[in-house]
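Omission of a single protein chain aside, the complex is shown with its protein chains in their original locations.
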Amino acid sequence: MADLKYGDLNALFINTTLTKSPETSHTQTLIDMCGAIMEKQGVSVESFRAVDYTIAPGVQPNMRKAGWDDDAWPELWPKVKNADILVLAGPIWLGDNSSEMKKIIERLYAHSAQVGDDGLPVYYQKVGGALFTGNEDGLKHCAMNVLYSLGHIGYTIPPDADAGWLGEIGPGPSYGDKMDDGSHAGFERNFTNQNTTFLAWNLMHMAAILKQHPIPAHGNVPSAWEDGERFGFEPPQA
Amino acid sequence: MADLKYGDLNALFINTTLTKSPETSHTQTLIDMCGAIMEKQGVSVESFRAVDYTIAPGVQPNMRKAGWDDDAWPELWPKVKNADILVLAGPIWLGDNSSEMKKIIERLYAHSAQVGDDGLPVYYQKVGGALFTGNEDGLKHCAMNVLYSLGHIGYTIPPDADAGWLGEIGPGPSYGDKMDDGSHAGFERNFTNQNTTFLAWNLMHMAAILKQHPIPAHGNVPSAWEDGERFGFEPPQA
Amino acid sequence: MADLKYGDLNALFINTTLTKSPETSHTQTLIDMCGAIMEKQGVSVESFRAVDYTIAPGVQPNMRKAGWDDDAWPELWPKVKNADILVLAGPIWLGDNSSEMKKIIERLYAHSAQVGDDGLPVYYQKVGGALFTGNEDGLKHCAMNVLYSLGHIGYTIPPDADAGWLGEIGPGPSYGDKMDDGSHAGFERNFTNQNTTFLAWNLMHMAAILKQHPIPAHGNVPSAWEDGERFGFEPPQA
Partner (left out) sequence: MADLKYGDLNALFINTTLTKSPETSHTQTLIDMCGAIMEKQGVSVESFRAVDYTIAPGVQPNMRKAGWDDDAWPELWPKVKNADILVLAGPIWLGDNSSEMKKIIERLYAHSAQVGDDGLPVYYQKVGGALFTGNEDGLKHCAMNVLYSLGHIGYTIPPDADAGWLGEIGPGPSYGDKMDDGSHAGFERNFTNQNTTFLAWNLMHMAAILKQHPIPAHGNVPSAWEDGERFGFEPPQA
């Protein structure tokens, strides 16, 4: 660990709750807990709720050019581009991701063909994770979709890259709700606290590793492939 | 790339086809194409078909201790343990992973609590990927489940960690089937060839990076957490 | 079939494309083809694009009461309530449903606790289906989520309740795109045409069956369970 530096890392958490500020977002509580661990290591941490902005759905970087009157994404995009660590966080509805989560993934996808100076997609050298709160079911289902989407556009996914809280099946308290005994639902759940901590650290470790040792631009450069380079590929044999 | 070494890496491909040897496995053709790229860089590549062995279902390292007469997994496990790169490959049935794929994931999961000298799970410092062939649909669905499962037990997932081939929706040829014009289904599909090549390289790059710069054992060590270390975690605030 | 009547059925197709009118929606072409089969039997068919309306995300019937300035859903809801057949149709992005699809499901879910005179949820006696167009992958993944969501709120799902079109893996034409030879992508795909036809008929059959023979309100009435009726349930035995 001695040679890894966390102080120059930037982390962004996008909260895809359906609840606008200033109403309470249970997911934000978890985000803040995770972000605080990073901040102690000097990481610059930022978060926003997607639902607080007029972000258009769609798969283009600027949807104003596609018939939408408003689109806050172009103003939010620099936060994503600047972040070494991106954590997509959200609630769970009917066992699946929120519509806001899917909208954010659409907008991230819109930039997946953009490349850096090395010819690699802009998301390469970045790491991704996921956080969820729900009252009963669906964390792994939501996480596998979110982490896959991030990986598909260029993020590296470190081990144990998801965490969160779920209560017993059926109606019940949401994460952080005050219980009759004065406690808060989920706050003392060892599993949730451990996984969120490990997530924070694995994201920092991997981001710092990639800062120091980026994924080489060889064998994975779209423009080079288009130009005919094959990097050792040979047609399959029947 | 100059300082990354691929020659001491080991890669294992597990083919979860439902077709026993020596019958043709379409997925194996893709595996061989991907593995050949790695071998050119000096990587030691091995593969086996799960269905060729009597592997019991279950979530324990040795199912003979749980009432099964036969279980080939304990003999296969050293291959997994020794591999820096693990690629789970398979067919797609009803849009989902094969039962053999799920069985392999169950058996991998059985070892997820085993740790190395550094206290990290045995799968840390390893990288994972996925390959699929199907005739019409389901690659991303299968990949998100496989890659999530690998990440959940400790693998790092590099960018663009899945590849494969699918034909147009509905009945049709499988990957590699000989067509009327003498060509083989999917062999000239640029998308499949590019993605498989990029997958091979990203797996090699990430495995080599982790060889040189392993994920530190700090903030993510189960036994330390059990012993009360908290790595900066503080209880959430209501 | 002699005694089943289709002429008094209402069908609603909700198109969750990300493309606003009057731009072309590939999914709409499929909807129109499916709806035309129903209209020939006298079914009243209607469709709308979600994205043409300012529908707020959220899980309440009227999001204006939850801090949103605009929400077209309360005006659209009567169409859903009136429809015996609901088909959710949409595109596929990154292998998953569009954000508009998830938003529609959230809004449908908001009404799931509403009951009719018989005490059954308002969606009972209705039937649901799904249609998708994508250029390469993901139909079954999207369909299983949509059909499950519909079933979870009270719809009956007849056999073979999904259909659509996907091209070969990788970039390629969308459904209906004009090809170099003057044909339109997917229009002659037998599998797509057959499945869409069977979907139309199975939805009509099942809706007509439920018109004639509704699901009885016994053993499945939430308020009765709350009042202590148990319908033969006895606590499980250890």
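We just call them A, B and C in the order they show up, numbering each chain from 1.
One rule holds for everything that comes next: a contact is a pair of C-beta atoms (placed from the backbone, for glycine too) under 8 Å apart; a residue touches a chain by one contact, two chains touch by 3 or more.
All values reported here derive from a predicted model rather than from experimental measurement.
Chemist: Of the residues listed, A:Pro22, A:Pro78 or A:Gly170, which one is in contact with the missing chain?
Modeler: Only one listed residue reaches the unshown chain, and that is A:Gly170.
Chemist: List every residue of chain A that touches the chain not included in the displayed model.
Modeler: 94-96, 136-141, 144, 164-171, 189-192
Chemist: In the full complex, which residues of chain B touch the absent chain?
Modeler: 18, 20, 23, 51, 57-59, 66-68, 93-103, 105-106, 109, 145, 148-149, 152
Chemist: Spell out, residue by residue, where the missing chain touches chain C.
Modeler: Against the left-out chain, chain C lists 1, 4, 29-30, 32-33, 36-37, 40-41, 121, 123-124, 140, 143-145, 147-148, 151-162, 176, 178, 184, 187-188, 193-194, 196-198, 200-202, 204-206, 209-210, 212-213, 215-216, 218-220, 222, 225, 230-238.
By definition in this document, only the chains that are shown with their structure count from here on.
Chemist: What chains, if any, are shared contacts of chain A and chain B?
Modeler: Chains that touch both chain A and chain B, as defined above, are C.
Chemist: Can you name the chain whose C-alpha mean lies closest to the mean of all the C-alpha atoms?
Modeler: A
Chemist: Chain B to chain C: how many Å between their CA centres?
Modeler: 36
Chemist: Pull out every residue in chain A that's touching 2 or more other chains.
Modeler: As it turns out, chain A has residues touching two or more other chains at 145, 148, 152.
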